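Reviewing the structure listed below.
Rather than the whole complex, this shows some of its chains in their spots.
In order of appearance the chains are A and B, and numbering begins at 1 in each one.
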């Protein structure tokens, strides 16, 4: 994917100083940039790098005037940092959606439909009665079971497995290896010590603008639906059990697990390696520190929790500080005990 | 998959009141049911829903008599809840085993055999010298290495990877993305700070009626076998290291890890995000609370453990309650210290 410096200046509404016909195929930091890269100079303390950079072009402020000779083309804009960010976003969008067409061999079952401008990578699998929207990108080795619905502008990365009956909205991104719709973990103990499978016949519903990291798992509900609401962001290696509901705009970091039937509020921020036991309700805007265990419902909006059995974060930190000094505290107690004994016996 | 109301009543030995020719393609709760769904009414407090439900049919007790007009067909039975459960189980069985035949392209190596009524999904891979039993369902993108044996009635979901030499029994279910037989994590430190690989040449043996969740990993043994006994239930994202043995009917929740050569007893219940270090023995019927770390062998049958370094659960909860109040306890100690000093100086 190559653009001329002039094209990039056009996107940014900037002025070119130097050779605008040079070609750009990458974006990078000024101190590490190679030929073909466009970079930016925002913070004056990095100015020295611009005189030695290998970058083909550098985005600078309109009021930048070089103190030495330059080997790079300048693109002058109002705010170099936000222009660079804008460029990153445009570039990311182009990269993300550039694949299109159908690679062979790929598989599509009966009564399934796909929209316009779709990508179906080689070895991707679409079952029967599937409907796929416009501009959806299905990478190689993705598996989409029967009766699945996928909305528009959703990206399904390599090796994602989506079980039958799952519904996925618009503008979602699902990273490689993630599994959606596997059976909930439900087994009924029998008198002889064995377990009988409790059938898991529900599905998973993922609304719009949801991002899911790599190798995560979202189980289907026992009867109705496990639900991931609009704008939820899930990191890698996350476990979402059956019948869970995650409220909109909640963010969950890697390796966290949410047990069956728990309901997480909106706009929560949940750290990595957190464990939430089953059948709880977590209020909106709750924060949970990494590694915390949540063992009962959290009813106060905006609370911040921490600890193996989580409670108020500040209180936890105070207790933990004393925990670190427990040997000293024990010594003080012992000293007191001796004084008391001495004062009695003396 | 469609059945008439009459067919369902036949399975349940129930009596139809209304139109028995209507078609059913789903099971659901009475308050959420759509057309085509069969539901049930067991708890009288849900009775109101039956007068407005969209369900095509509702399973009710023989002694149910409607107080208003109904828009749904009734199936009258002795115990609506257990009839519905029976229906779920039948339906689940049918759904689970409905796929059959060979989709193309799929791959099967030399000297490999498959039994009757098998499903081999598109892009599934079977290596050389593999034997697969009857009624086995191998979903798309599943990988089965050389010399693997799979028993009868086992379901291998999409993208499962089974390394060479693995043995899997009958009536097992392995969910998407799970890896069985990858190399144990064994590296010998060298004098120069590098590590040398310790070859892992053993395998994994999975006995009968074992369920394994999605994206879990079971490593092969160094020389002999990592063993998962009859009736074990493993959730998602679980790590089972080399040479581990899990006793029969033990249940392990998501994101738990068992380190190398540890031997877990029978009928244990192990929570989520538990870590068990290597070379331990855990007795039968032991329970381990979520997030617990087990750092030494557990010899007492039926013990319940909890904590970062796990010990008796009740004791842990007592200690943790005091941990939460450590600031207050420290204040009391300080107060005592001051009293003692005052009583001496006064």
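Just so it is clear, a residue touches a chain if its C-beta (ideal position, glycine included) is under 8 Å from a C-beta of that chain, and two chains touch if they have at least 3 such contacts.
As the structure is a computational prediction, the values presented were derived from the model and not from experiment.
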Whole-complex count of the repeated chain (2 shown) stands at 3
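Throughout what follows, only the chains that are shown with their structure count from here on.
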How many angstrom lie between the centres of subunit A and subunit B, each centre taken as the mean Cα position? 25
Going by the contact rule at the top, pick out the subunit B residues touching subunit A in the complex. 27-29, 32, 88-89, 91-92, 95, 103, 105, 121-123, 139-141, 157-159, 173, 175-177, 209, 211, 213-215, 231, 233, 235-237, 249, 251, 253-255, 266-267, 272-273, 290-291, 307-308, 320, 323-327, 329-330, 333, 336-337, 340, 343-344
Interfacial residue positions of subunit A with respect to subunit B in the complex: 105, 107, 123, 125, 141, 143, 145, 159, 161, 163, 177, 179, 182-183, 185, 187, 193-195, 197, 199-201, 215-217, 219, 223-224, 237, 239, 241, 255, 257, 259, 273, 275, 277, 293, 308-309, 311, 315, 318-319, 322-323, 329, 332-333, 336, 339-340, 343
